[in-house]
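For reference, the structure discussed in these notes is given below.
Note that one protein chain is taken out, while the other chains of the complex remain in position.
Per-chain residue numbering starts at 1, and chain names A and B are given in the order in which the chains are listed.
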Amino acid sequence: MDKIQSLYEALTKVDGFIYPNELALNWDMLIVMYPYITGLVAGAFILASLNRVFDIKALRPTYELSLLTALSFMLVATMPLITHLGQPLRFYEMLITPHLTSAMAIFGFVYLWYLMVVLLLEIWFDYRYDMVIWSREKKGFMKFFYKALTLWVSDTSPESRKTDEKIGYFITVVGIPSAFLLHGYVGFIFGSIKANPWWSTVMMPVIFLFSAMVSGIALVMFIYMVVTYLRKQKIDMNALDTIAKYLFYILIIDFTLESLDQIHRIYEADESFDILKILVRGKLFFTFFIMQIGVGVVIPLATLGFLQFKKPRVRIRKLIYWIISICVLVGIFYMRWNVVIGGQLFSKSFYGFTSYKVNLIGGSDVTLSLLWFIVPFFILAFLLWLLPPWKKAPPIEIPED
Amino acid sequence: MAIEKENFSRRDFIKNSSMFAGGVVFASLINPYKFVFATKQPKGKGKWYGIGIDIEKCIGCGSCARACKIENDVPDDPFFFRNWVEQYTITNDERILVSSPNGGIDGFKQPVPDEDIYKTFFVPKMCNHCAKSPCTQVCPVGASFESPEGLALVDQSYCIGCGYCVQACPYGCRYIDPLKGVVDKCTLCYHRLEKGLDPACMMACPTGARVYGDLNDKNSAVSLFLKEHNCAVLKPQLNTESKLFYNDLSQEVH
Partner (left out) sequence: MPLQVKRLLLVFAIFIGIMLVLKYVLTPDSWREYGPYRGNAIGEIASQQAKFVQKESCADCHDSIAEIKSLGEHINLQCEICHGPGYQHVDDENFKMEITKNNALCLRCHTMNAASPKNIIKQIDAIEHNEGEECITCHNPHQPWL
């Protein structure tokens, strides 16, 4: 009933002409959260694989942290989608009778593949030896719990550790295209809608992918700093500088791709261009120019670019990194916002706009969105307690074959 | 242990997987589009419904929209429609004004004085029942489907209410029913067709601006309508193979 009430309110805020059914924005803030959270997962995983596959040793201190961050966000990644459904309890149908021509149905399987085969397995092989050790040290329920986690395999021989290492490496290699697939797929869900010119671009999966990497790296950077601060440990500045360097590079690629998309749109100026121009200059001005480009790209790019040439003192650098990671996270959130909400604000008749008002108090979409963004941090705290990366045994050296 | 795959050699693996891959390639050679439009029915068997709307005959009374709301229990609120009427007014200084107050149910007001009007007309809108419907293509659970008669229908007891089809419809013909939490759309009054009655909008139209019928039958009302008039569909560039044909469609209409 609230929904209908707010639609009557929205009816007074229509500019120009929209199809009558378009008044309701079917995809609200929860659907903004969905690509945002999925992107954080893919990005955090890519950062982990930079260390493992591309052998960037400076990133070692954040390896497990990235994986656990990816896992904790992955576990809630579908929750915004499910809670947004008109019939949430029918969600299982998507897995039982998937409609094979639908991008959304296939996403269920991409998600399962990524969660079960990539993330869980990689973490399991990475922690298996340590879990066996911990199960021996603990008593009572925790002993049983760790044993269950190891699937009652108590092999701690160097051979078994080598196997873990090799399989883990293999999974990471498989995981990189999987992470690309995961988030490219989210982009495809939007990019394949030919009815909507703001979404329908082949660039969408690629842009989503790179913005995912940007946001995921920024998130791990943020979490690493906070976690190290809470543990009262010294931050590994070398790791932080390296993360910042990759953040800088990928931000450049991301910005280039997004600019390319917009320039192409502006230059081609097809039938939808006039309405999109008004949209971007009007209803999206704040979220697009100020938040997405200003806060999310220009400030971080300028600052990180400056840091590539000149390194201020550690204290200042830490503060800069901390602020930059928040800027990037906010910027990418608004990027998702501009895609999801922006794509629904203009009419497919190209003759007008509807409006979307965020109900900060009492709006179920906002409350739920916030919930699904906060829950992963609690999951992460639990995982860090259960599988503390800093209590792991040193990795075993594998002699070159 | 049930899993004994020691003798499952790499060669076997390559052999099996290449056979599988070959099968997929072969299947797509036979019908390469089958994977893209799985719902597309072979034309030529049974009925294949199409709709014709004569813009020259529409008087903008809104009877169709009203009858549709009554027949199909569409909520009364002015933002849920299976069927509505738009008024286009193009002024002498080339402004295009479009309006559809309450879908045309309460009638229309002409916003410009007659002497400033270059051209003005009504356009009734409803589901296009596309042959390559983008909406049924994206439904993740197969709750939205194209019936063998070529009607895009919704299985409301199976719909999960994700709203993806609402986004995918280029014509704005779908809405989420806020009370049922599932999507709703025009069925061309399938329940009436099956009882030998006309769809509510077709029945209610006082001037006979709307016709429907079997496109496979060359003597059906819609086939004759297509023969006698120069018809166009909405948004042909999207290649939805719309089966809603308009006579005298102005290029300003989207």
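What we mean here is this: contacts are C-beta pairs under 8 Å (C-beta built on N, C-alpha and C of every residue); 3 or more make two chains touch, one makes a residue touch a chain.
Note that the structure is predicted; figures quoted are calculated from it, not measured.
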{"item": "Missing chain: touched chains present in the view", "value": "A, B"}
{"item": "Absent-chain contact - pick from A:S6, A:T83 or A:T163", "value": "A:T163"}
{"item": "Listed residues A:R128, A:K147, A:H183 or A:K348, member touching the removed chain", "value": "A:R128"}
{"item": "Sites on chain B contacted by the missing partner chain, in the whole complex", "value": "1-3, 5-6, 38-39, 41, 56-63, 67, 70-71, 87-89, 107-110, 114, 117, 120-122, 142-148, 153, 155, 157-158, 187, 189-192, 194-195, 197-198, 200, 203-204, 206-208"}
{"item": "Where the unshown chain meets chain A, residue by residue", "value": "92-93, 95-97, 99-100, 116, 121, 124-125, 128, 150-153, 155, 159-160, 163-164, 167"}
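Operating definition for what follows: only the chains that are shown with their structure count from here on.
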{"item": "Distance from the mean Cα position of chain B to that of chain A, given in whole angstrom", "value": "35"}
{"item": "Partner chain B, residues of chain A touching it in the complex", "value": "3-4, 7-8, 11, 16-24, 26-27, 81, 84-88, 90-91, 93-94, 97-105, 108, 189, 192-196, 343-344, 347-352"}
{"item": "Interfacial residue positions of chain B with respect to chain A in the complex", "value": "35-39, 75, 77-81, 84, 86, 96-100, 103, 125, 134, 137-143, 158-164, 166-178, 180-183, 238, 254"}
